[in-house]
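What follows is chain A.
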Amino acid sequence: MMEKVYFRPAGIFDGTVTGFCPGCMHSSVCKIVCEALDELGQLDNACYVQGVGCCGLAVTYLNMDTVAAPHGRACAIASSFKRCSPETLVFTYQGDGDLAAIGLAETMSAANRGENFTVIFVNNGIYGMTGGQMAPTTLLGAKTTTTPYGRNEAEHGSPMHMCELINQLDAPAYIARVTCADVPNARKAKAAVRKAFQYQLEGRGFSFVEFVSNCPTNWGMSPLESLDHVHNVILKEFPLGEFRAK
Partner candidate 1 sequence: MAEKIFMKGCEAVAETAVRAGCRFFAGYPITPQNDVPEYFARRMPQVNGVFIQGESEVASANMAYGAAAAGVRSMTSSSSCGISLKSEAISWMAGANLPVVIANFQRGGPGIGTIQPAQQDYNQATKASGNGGFRMLVLSPSTLQEAVDMTWRAFELADKYSKPVMLLMDGFTGTMMEPVVLPEPLGEEQVAAIRASKTWAARGRHGGPQHKVMCGPGLDTRISQAQMNERDAELYESWKQTEVEYEEYMTEDAEIVVTAYGITGRIAKSAVGMLRAEGVKAGLIRPLKVYPFPEQAFEKLDFARLRGIVCAEMSIPAQYAEDVRNVVRGRTGIVTALSSGGEVLDRAQILEAARSLMK
Partner candidate 2 sequence: MEKSFITAGFGGQGVMVMGQLLSYTACETTDKYVTYFPSYGAEMRGGTANCYVVISDDPVGAPKVNQADYVVCLNDPSMAKFKDAVIENGTIFVNSSVVTIEPERPDVHLVKVDAGSIAIELGSPKCLNLVMTGAIIGYTEVLPAENVLQTAFKKLGAKRPELNPINEAAFRRGWEIGRAAREERA
């Protein structure tokens, strides 16, 4: 008799096809999140606050309670939602434009208040859905549709490091940067997500997991090339690791 060793995680709708581009790590992040929730027995008790941008594509994909947020406001909405429903496991699912640009105030303020929910932050260094504009996390020199001559420090500033920024605050309980650009890192990523959720279940406060992700479409690379780019270039700017686990 054959044993089924690989299956679609519970929490992802049967039969749906992801709206994410081929090779985009958003799919893997969704899968990791669902597996972590499933392992913690929290799939049925979860509610996620959906950001705007590519992260919003997850809505057709994730079979769990959902509150859609205006662009950048996920952390404000998750704050009030969680305080009104402390028994529900709450996480936001946001990209870098959403979380670090238009939603920077909401992100930092929720972190500073130590709100007891989890942020899943997918950082691909670009605005994906709108066609590849510069994000706060775009690397210096990178050409985007709004930095056609490359991002330069004098005009655009340097990439923003959200884990490091949040790590300046007193309240946050758990801060980690991970990636699923390779299998060993994907395993570590899942452990980090589990840990973040566990922190929330224990009422320890704000937990933040940043995924260094890719955008083959807007980077103009094949999926494999984009993974190499993550390893060779992006991770030098955005080093992985656990910044805080208090």
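Selection rule: all candidates are chains of the complex that A comes from, given by their letters.
By our rule, contacts are C-beta pairs under 8 Å (C-beta built on N, C-alpha and C of every residue); 3 or more make two chains touch, one makes a residue touch a chain; residues count from 1.
Since this is a predicted model, take the numbers as computed values, not measurements.
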Given the complex, what touches chain A, 1 or 2?
1
Touching candidate 1 in the complex: which residues of chain A?
19, 43-47, 49, 56-57, 59-60, 63-70, 73, 76-81, 83-85, 88-89, 105-106, 108-109
